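Of the protein chains in this complex, one is absent; all others appear in place.
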Amino acid sequence: MTEKCIKALKMRGVSVDDIIDIVLMLQSPYIDDLSREEIEEDIFEILAKREVYHTVMTGIAIDIAVEENKLFDQEIMDSMRGDYGLFGVDEVLAYGICNLYGSIALTNFGYVDKMKPGIIGVVNDDLTRVNTFLDDIIGAIAASAASKLAHTHKKEIKKVVMMKKRGTK
Amino acid sequence: MTEKCIKALKMRGVSVDDIIDIVLMLQSPYIDDLSREEIEEDIFEILAKREVYHTVMTGIAIDIAVEENKLFDQEIMDSMRGDYGLFGVDEVLAYGICNLYGSIALTNFGYVDKMKPGIIGVVNDDLTRVNTFLDDIIGAIAASAASKLAHTHKKEIKKVVMMKKRGTK
Amino acid sequence: MTEKCIKALKMRGVSVDDIIDIVLMLQSPYIDDLSREEIEEDIFEILAKREVYHTVMTGIAIDIAVEENKLFDQEIMDSMRGDYGLFGVDEVLAYGICNLYGSIALTNFGYVDKMKPGIIGVVNDDLTRVNTFLDDIIGAIAASAASKLAHTHKKEIKKVVMMKKRGTK
Partner (left out) sequence: MTEKCIKALKMRGVSVDDIIDIVLMLQSPYIDDLSREEIEEDIFEILAKREVYHTVMTGIAIDIAVEENKLFDQEIMDSMRGDYGLFGVDEVLAYGICNLYGSIALTNFGYVDKMKPGIIGVVNDDLTRVNTFLDDIIGAIAASAASKLAHTHKKEIKKVVMMKKRGTK
């Protein structure tokens, strides 16, 4: 399932490297010497989960169907195309992924959804394609990887946060 | 938006009356003299919410697209068609509705998803159509209406639950 | 963490065996020869997750604090004591556990929350103690184990569901 997800993302212009960039941005302030290899492994594991695979493929399938004008209702396709943050179903799908990785995944998703770093911004601004679900899916995968890393590197994170607190006093 | 939802549901074989039946089944043990009119009003209000409307229309749009073999990937369409409870994205969309109506909506959804009462069972067993998202959408609307009613009839529910507790002693 | 959870549950009158009973009730219709050992292993794994451990301990801690009248506000303690399904925070904590195990966990939780099988009913009816959070925590652990099993025994479940469908025609 991992391979299929990666292929579908690639087809929509998103590489695993693009997602690693976002995860690095999210977690490098907390974890020293974070390697791209470790993040990649986490992303592969996430994409191997059945529910994640189904969500990624469904989201991309809707984007493409809207692009090709294939859904039964014009109005709902217009709502998807002109996604100004009020459509909502795209975020609901993304939460379906994040929920599997706990509360850190959800807060990180909220953050990247606002900031639109890296490929998320690129995909979001690309007016030649419908990427309504794609940008949230990328955000959800990156946020889930960030959450996995936070739990793995628990001790390091504590240290950094405590030093920061001390520093600001 | 309410009207459009109702029309789309009707087109897929589901009437508001069918949904009222499920809500009655869920709440009549707790609330005396529950009228169909009150439930109908609650259902209309639910369908008038923008996020609910988007979810209902998106879910039905996917069902139809799969029926007409229009999504880009055959495998994901097969997973949707043969939904044995492991697909998961349909429930995620349904939670998106239920979450707006609090924890009672979510537990009631879980219950009807298992028991498949009334029209949910009919839709679920209908092998001539793809209703993967539809049955969960109906369940979510019914569960949300049940939650609204529980909050409106708070005092009555307390009384019934307390009598029940006493009865079992 | 697993051990600590089990000890805390035991102290509140709940054994792992009690939880296994509920999981069996939930999954034995779908999976042949389901062994108590396999379920136990899944429960242990669930309790080993940091977020699950925190939720179990927090929920039990609130129950005990209310029992001992130790929270700062009388009214909120009264709302917790007289939990008629409208308090809601107990279910929110439970969803925090279920979400980690996907949509099957959530629907199973809704079902047991309504049916209150086995130890859940016992704990719920015990008026000598405050078990407002405990019954939902048990339900969440059982529902999560059921979800894990469903994913592990994917093929078997498909077969049973298909035979059932055929049987009802």
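Observations on the structure shown:
Labels A, B and C are assigned to the chains in the order they are written; within every chain, residues are numbered from 1.
In the analysis below, a contact is a pair of C-beta atoms (placed from the backbone, for glycine too) under 8 Å apart; a residue touches a chain by one contact, two chains touch by 3 or more.
Note that this is a predicted model, so its numbers are computed, not measured.
When you scan A:Ile104, A:Ile119 or A:Ala142 for touch with the missing chain, the hit is A:Ile104. The omitted chain makes contact with chain C at the following residues, 4, 8, 50-51, 54-55, 57-58, 60-62, 64-65, 70-73, 75-76, 79-80, 86-89, 92-93, 95-96.
Touch with the hidden chain on the side of chain A covers residues 82, 84-86, 88, 91-92, 95, 102-104, 106-111, 113-115, 125, 127, 150-151, 154, 157-158, 161-162, 165, 168.
Mapped onto chain B, the footprint of the missing chain covers residues 50-51, 96, 99-103, 151.
Here, only the chains that are shown with their structure count from here on.
Relative to chain B, the chain whose mean Cα position lies farthest away is A. Shown for chain B are the residues that touch two or more other chains, namely 86, 88, 92, 95.
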